[in-house]
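The complex appears here minus one protein chain, its other protein chains still in place.
Chain naming follows the written order as A, B and C, and within any one chain the residues start at number 1.
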Amino acid sequence: MTYHQAEYDEKYIKEINSENSFSCEKIELPKLDDSIAQDDLKLPEIAENDVVRHYVRLSQMNYAVDTGFYPLGSCTMKFNPKFADRIANDSRFARVHPLADYEYSQGNLQVMYELREYLKVISGMDAVSLQPLAGAHGEFTSMLIVRKYMEDIGETGRTEIIIPDSAHGTNPASAAMAGFSVVEIPSLETGVINMDALEAALSEKTAAFMITNPNTLGIFETDIKEIADMVHRNGSLLYYDGANLNAILGLTSPGSMGFDMVHFNLHKTFATPHGGGGPGAGPVAVKSFLEKYLPFPRIEKEGDLYILKSDEKDSIGRVAGFQGSFTNLLRAWAYIKYKGSNGLLLNTQRAVLNANYMAKRLEPILNYHHEGLKKHEVIMSTKMVNKRALDIAKYIINKGVHAPTIYFPLIVPEALMIEPTEDASRDDMDEFCNIIQEAVLTPDEELHKMPVNLSIGRADEVKAAKDLKLKW
Amino acid sequence: MTYHQAEYDEKYIKEINSENSFSCEKIELPKLDDSIAQDDLKLPEIAENDVVRHYVRLSQMNYAVDTGFYPLGSCTMKFNPKFADRIANDSRFARVHPLADYEYSQGNLQVMYELREYLKVISGMDAVSLQPLAGAHGEFTSMLIVRKYMEDIGETGRTEIIIPDSAHGTNPASAAMAGFSVVEIPSLETGVINMDALEAALSEKTAAFMITNPNTLGIFETDIKEIADMVHRNGSLLYYDGANLNAILGLTSPGSMGFDMVHFNLHKTFATPHGGGGPGAGPVAVKSFLEKYLPFPRIEKEGDLYILKSDEKDSIGRVAGFQGSFTNLLRAWAYIKYKGSNGLLLNTQRAVLNANYMAKRLEPILNYHHEGLKKHEVIMSTKMVNKRALDIAKYIINKGVHAPTIYFPLIVPEALMIEPTEDASRDDMDEFCNIIQEAVLTPDEELHKMPVNLSIGRADEVKAAKDLKLKW
Amino acid sequence: MITLVVDSMDTDNDLLAYLGMNDYEDLFRDIPNNIRSDIKSIGGGRSEMDVMFESERIGSKNAINMKIFLGLGAYERFIPSSIPNIIMRNEFITSYTPYQAEISQGMLHSLFEYQSIISDLSKMDVTNSSMYDGPTGLGEAVRMAHRINGKKTVLIPENIRLSHRQVIKTYITGLDILLKPYPVNEDGTINLDKLIQLIDEDTSAIITYNPSNYGTIDPGVANIKEIKKAAIHIAYYDPVSLAIIKSPGDYDADIAVGEGQQLGISLSYGGPYLGIFSFKEKYVRKSPGRLIGETVDTKGKRAFVMTLQTREQHIRRDKAMSNICTNQALLAIASSAYLSILGKKGLRWVASRSMENVSKTFKKMEKVSYVKVHKWKNPFFTDFIVDAGVKSDTLMANLEKAGFLGGLKANSFLFTMPDKLKNDVFFAATEMRNDSEIDQLITAMEAI
Partner (left out) sequence: MITLVVDSMDTDNDLLAYLGMNDYEDLFRDIPNNIRSDIKSIGGGRSEMDVMFESERIGSKNAINMKIFLGLGAYERFIPSSIPNIIMRNEFITSYTPYQAEISQGMLHSLFEYQSIISDLSKMDVTNSSMYDGPTGLGEAVRMAHRINGKKTVLIPENIRLSHRQVIKTYITGLDILLKPYPVNEDGTINLDKLIQLIDEDTSAIITYNPSNYGTIDPGVANIKEIKKAAIHIAYYDPVSLAIIKSPGDYDADIAVGEGQQLGISLSYGGPYLGIFSFKEKYVRKSPGRLIGETVDTKGKRAFVMTLQTREQHIRRDKAMSNICTNQALLAIASSAYLSILGKKGLRWVASRSMENVSKTFKKMEKVSYVKVHKWKNPFFTDFIVDAGVKSDTLMANLEKAGFLGGLKANSFLFTMPDKLKNDVFFAATEMRNDSEIDQLITAMEAI
C-alpha cells in the first residue's frame, strides 16, 4: 500500500506576499483622541484567494473522520452526517439573536425542548440543562450541583469526591474546580471498581462518587446496582460520566443503574462534529430531587409556547453567556430524530460488536488481562510485545490511519485504547489489525523513524515546552 | 521546498467493503411484468460514511485553483468567489422548476435579464442569448446563426469559415458541426493574422472569419478595424471567440472592434467555477441585424415583468432542453455586480500586467519571437532550451504547481502557454519562474522520471488508448 | 447603492516599474484609440455584503414555496446532504479539465467511476464522461448514428417532447437527415406494427422513450432490436426508472441517452443538468464527448487519463467527433455519489415511492368533477397525464396561483397529440410529495 499525506511548506498566513482584496466602500475613520485611538493595528494583509488556499492546503494536512478510520478510544469518532451541518447552517435557526424574546424564537426553543425530552428518556433522568458548553463543563456544572445540594441539606462536611484511578482526567479536574478534594481509588486490573477500596474510601466526607460505566477499559460494571446502593447508603451522590454512554444506550440507562446525575458529550453520543477540538456541548441530566439546582435559564413549555425561565433561587447559577451551544444541540436533535430509538440501539449494538471483533482479532498479540465481553472500546497493551505504545501509534499514523488513544487509562501500562464505533466497516477494522500486526513485527529502530509519510516527521515536544514559542 | 500531493491507494467505490446505510422506509416494489421488470440492478452498495471518505480522499489528489497557482493558459483559472457558490445554492434560486410560469420565477428572470444587459455593454453588442451551455456550444450556436443569416439573404454559396491556424480547436470543430468547410490560414510567427493570407482566403464562398483578439499567443491584433472592414467588404461576418475577452474587457469590446457576434466563456471571464471539466455556460451576443436568429426562448421585459418569449420564426432553434445553465448565469451576474465596471477593468489591467511581468521574467530563457506588449497570456517555447514542453510540464507539476497549457497554440513548437490571471500574487509568479528555471537546468533523464511527488508517476497514455478500459 | 473605490495596489506599481511603465495604460498602447470603449454603464462594484443582500431580495421574487407536481425532464427529488458536501469540495469545483493527468487523479478517478456506474446501471458497454443535458445528448446521438451508417431518416415518436424535437432539429442543421414521426398507441407507447412499416434501408436511427412521452412504462422498447434492420436504436430513458424496469442494454439499444438531473442535481430553473450518454463499444471511435480510460503509471500503479482524445476538437479540429470541450464533469460526480449513497435499496425506494405517489394522486383525482383519468394497462412512472376537460387551458395558471406547480397542458409540450387527448394535462409526483400535499392539491383542483 502506498500512502502519503499531503505535504506543503505552508507559510505563516501573515507571510504570504499578496494584498488585501476585501471589497468595501471607503469610509472615514471616526475621530478619536490620540490617547485612545488605535495606532498600530496588526493584521495579516493578503488576498481572500490566498486565505482560502492557505486553509485548503492546511486542511489536507489534517486527519479526520472524513479522511479515514479514527479509532481514537474514548473520543468516539463516528460519521458526522452532513444533513446536520446543513440544518445547523440554515439561517432560519442560525440567524436568531440570543436575546430575542421567546415568541420570536419558538422554533429554536422547540428544538431545545424536544432534545431535553429525548435526553431524559435516554438517560432515565427527570430533568435536563442544555446550557453547559462541553463535556467537562457539564461535569463542572454537576459538581456545583452536588455542592449546592449538600449545602442545602446541611451536609457541608461532604468535601470529597471519590474517583477511580481509571477515570478521565476531566473528572478530577472538574471536581477540584468546584472546590472538592479528590479521593482516588485503585481499580482492579480490568478497570472494574474495587469494591473494597470504594467501601474504604466512602465516609461522612464523601459528597459523590464519579464513574463511567462501562469504565474506561470498556468493561461494564455488572455490580453497578450494588455500587449505587452503597454510595446512597453513605448519603453520597452517584455521578455518571456520559463519555461512554454510547456503549449502553437503549439497553440500560444511568437512571436505571441508580445514578443521580449525568453529563452527555453530544459529539460522542449524537455525532455532532468535534471541529478539531471543539465546539462541543455538555448537557446535564439529574434526578428530580436535584432539578432545582440546574443552571438558569431553563426551557419550559406553557400551553403551546416554549419559554425560557430564569428562576435563580436554588440554582447553582449561570454557566454560559447565553442558552448553550445551540447549533450543536440542534445537530444532536436532528441526529436523534434521524436515528430514532431503533437506530440508536443499532448504533450501540454495532459499536459493541465491532469492539469485540477488534478485541478478538488483536487478542493473540496485545491482549490485556480481561477475557470477557467488551463494550464500545477495547484496551490493549503493547507491553505484551515489549513495544512502546507511542512507537506503535507513530507506525499506525504513518500508514494513514489514526492511532488509538495511547497511555490512557493511566492504570494500564503502554495502553492502546481502541474504539471502532458503529461506523467502522469490516475493511477498516481488518486493515487496522493488519497494521498493528506489522507494527509489532517492526524493529524498534525502524519504529523510531516513523512517521515518514506525513507532512512532518516526529515532532520535538520537549523543545516545544522548553523553548516556548506560542506565537509567530 | 518539500511537497507531496496526498496519495491514497483508493479503491473503486464498488469495491469498498461496507454496507448500504441509506435510510428509507420499506416500500413494496411495483408489480411489473417480467418482460419489463428490472432483474439485475447493479449499483455500489456501501455506507454513506465511506462514500464521503472516498470523495474526500480523491479530492485531495486533485489540483485546483483553491490549492495553488494555476497558470493554465487560455483556461483562465481565477479565484471563484465563495459568495457566488452560496448564492447558487440558495434554494430561492435553485428550487425553481424550469417550467414554472414567468409570474412565479421573476427573480430568476430578473437575474437573466440583468446579466443580458451587462453582457451587451461588455461586448458592445445589441442582443444576447443566454441559452448555450458551454463556450463551444456558443460557437456552434453562432455558426448556425451565420448559416441561417446567409440563407436568409440568399447567400447559400457561402459555405466556408476561415480560421487562423492559431485558433482554439473548438473553432474549426464548431464550424464543421454547423456544416461549414473550414479554411485554415497561416498566421505570422507571433500569431498575428497574416493579412495577405486572409485576403487570399476571402472569397464569395466565405461565410465568416472566426478569430480571437488578443490571439492565442496573447498578442493584440492592432489592425482589427482593417480586418473587420476587409471581411465585411467581402460580404462575410466576423466572429469573436470570447475565450480571451478577459484581456481587453473595459478597454475595448468586440462591438467597438467591428465584430458581428461573440460568445462568452463565463468561467473564464466571470469566475464561475469550472468543476473539473464543467458545467460551463456560453452566452452569445450579436449585432442587431442578427438578433432574430438567436435561439428561443428569449428573455424580455414587458412593463415591470420579465418574460420568456418563444418566437421561432427566424430563430436557429433551441439549443438546450431549457433556459440555459442557470446557476452559472447567476454566479456570473453576482460576480459582475460585485466587481462592477471598475473592478472588471482592474481585473483586465492586473491580468495583463501580470502576464507582461511573467514574460519579462522568463524572456531570458524561453522567449518566443514576440518582444512587444503581451495581453493576458504569454507564449514561451522550450525549444529555445532544447527541452520538451511535456518534460518541463511534468517538472512543474512535481513541484505542486499546475503546468501551463502545452503544445498549444499548434503553430508554436514546444509551446508553454502561461496565463497568470489578475489573481496571481507576486509570490506565485516568482515561485513559478524559479521552478521553470530549475526545470530548464535539470538534465533530461531526470525530467523523464518526473513526477515523483504526486499520487501517481507518469501515466501511460499509449496503453490507455491501446488497451481501452473505459469502465471497471 | 454605494460604489466602491478599488485602489490600485502597491505591488502593481512595483511590477509596472519593473516593466519600465508608468501606469496601466502603458500596457494597452497596442489598442488603438478609435476602438476604445468602456463599460461604466454597468455601474461600480459593491461589497460582498451588498451583493448578498441584493441576491436575497431578488431571489425572494421567485415563488419559493411552490409545491411541485410537475416533472417533464426536471424533477424535484431528494438530494442527500452529502452530495453538495462532495461536489463543493474546493479541489473538485475549482479545478479545470484534467489535462495534466498525474496531478488530477482525483477528478479522473471520479469520472471513470461515473462512466462505470452508469454503464452498470444502463447495462451499456461504454459511457462517456457527460454531455450538456438529455436533449443535446439526443442531438449528438442522432449525429453519431448518421456518422455510423450515413443514412437519412430518423424515426421519432409522434408524441415526442416538442423541446426535444426542437433541439434535435437544431443539431442536425446542415446534415442530410430527415426527422419522421412514427405512431404511438393510445397510452403513448410505441405502436410497433406501424413502426415496422416505416423502417427501411434509409432509416438511420429510431428514437424510443421509456417511460413514454405520456409517462407510461413501455414494454415495446424490447422489440426494437428485432425490427430495426441497419438502424441505430437510440433509447432515451429515465435513469431512476431503471430501479424497476429493464435497462437500455437489456433491450440491446445502440445508444442510450438520459437526463441525469434527477441524480442529485437541483432543479436550478433548467440548468446546469447532466447529459448521460452510453453506447456499444464498437461505436466508440464515432462517439462524441470525452472518455476517461484506465492505464498504469511507470511503476505499474493504476492510473487514469483522458483517452481517445484524437476524436476530440483540440486534436482533430474540424474532423472531430464533436466540438465539446467543457462538459458537465462536476455533475457527473454528483450523480455517481448519489447512486452510491442510495444503492439498490435507495433507488428502488425513490422509484417505488414515486409510483405510489402517482397512483395515490391519480386515485384522488378521479373524484375531481372535471377530471377523467386514463385506465391504461401500462402504468405511469413519475409523469402522468389526465384529462382536465374544459379547465385544461387554465388549470396550470390557477394551480400556480394556489401554490402548486402542475397541470401543464400536454399538447403545448408534446409534438403531436390525438384530439381525444386535447384536454390532457401533465402532473408528476416524486418521492418528495406526501399524502397531505396530495390532498391539498386535490382540494385546490376542486376549488378551481
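Points to keep in mind about this one:
One rule holds for everything that comes next: contacts are C-beta pairs under 8 Å (C-beta built on N, C-alpha and C of every residue); 3 or more make two chains touch, one makes a residue touch a chain.
Just so it is clear, the structure is predicted and the values come from calculations on it, not from any experiment.
Within the entire complex, contacts from the absent chain reach the displayed chains A, B, C. From the options A:303, A:321, A:364 or A:443, the residue with contact to the chain not on display is A:321. For the chain missing from the display, the contacting residue among A:195, A:365, A:384 or A:397 is A:397, taking the whole complex into account. Although one chain is not displayed, subunit C still touches it through residues 47-49, 52, 78, 80-81, 85, 88-90, 431-432. Not every partner is drawn; the one left out touches subunit B at residues 2, 18-19, 23-26, 52, 56, 81-83, 85-86.
In this section, only the chains that are shown with their structure count from here on.
We define each chain's centre as the mean of its Cα atoms; on that basis subunit A and subunit C are separated by 45 Å.
One finds 48 Å separating the Cα centroids of subunit A and subunit B. Residue positions 3-6, 11, 45-48, 80, 82, 84-85, 90-91, 301 of subunit C are each in touch with at least two other chains.
Residue positions of subunit A touching 2 or more other chains: 2, 18-19, 23, 52, 56, 81-82.
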